[in-house]
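In this view, the complex is presented without one of its protein chains, the others remaining in place.
Right, subunit A next:
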Amino acid sequence: MGRHVLLIEDEPNIIEAIRFLLTRDGWAVETHSDGTDAVEVIRAAEPDLVILDLMLPGRSGMDILRDLRGIPETAKLPILMLTARGQSRDREMAERAGVSRFMTKPFSNAEVLTAVRDLLAQASRP
């Protein structure tokens, strides 16, 4: 079971916090902070899990999600989506687009850890 997480997020302090958390939990964390080329970066990095911010410079996280679900090799990739916008519509749209887990900022560290563990456990199941 891979422990490679790709974090797509533009807020430096949040990147630092998540990287700190996951690294301590034993994950390899790679980061990227621009939406424009996010899909290519993900396909190139082939992570076990993607943490995707909704509001990204250049391209919306929602578009990136839809693109990923349309590509066979990333169709089942576990994706944890984060958003700072407090709108329920975003959650519905994300779920329809095939998000694996949706979380609203500010999150608790434990939540993020649990989510990442669960998603990877599910993905590794045959």
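One rule holds for everything that comes next: a residue touches a chain if its C-beta (ideal position, glycine included) is under 8 Å from a C-beta of that chain, and two chains touch if they have at least 3 such contacts; residues count from 1.
Simple rule for what comes next: contacts and distances are computed from a predicted model.
*Asks:* For the chain that is missing from this picture, which UniProt protein name fits: "Phosphoribosylformylglycinamidine synthase subunit PurQ", "Osmoprotectant transport system permease protein", "Heme exporter protein C" or "histidine kinase"?
*Replies:* "histidine kinase"
*Asks:* So which of A:60, A:87 or A:114 would be touching the chain we can't see?
*Replies:* Missing-chain contact among the listed residues: A:87.
*Asks:* Contacts of subunit A with the missing chain: which residues?
*Replies:* Listed in rising order, the touching residues are 10-14, 16-18, 20-21, 24, 34, 55, 57-58, 84-87, 104-110.
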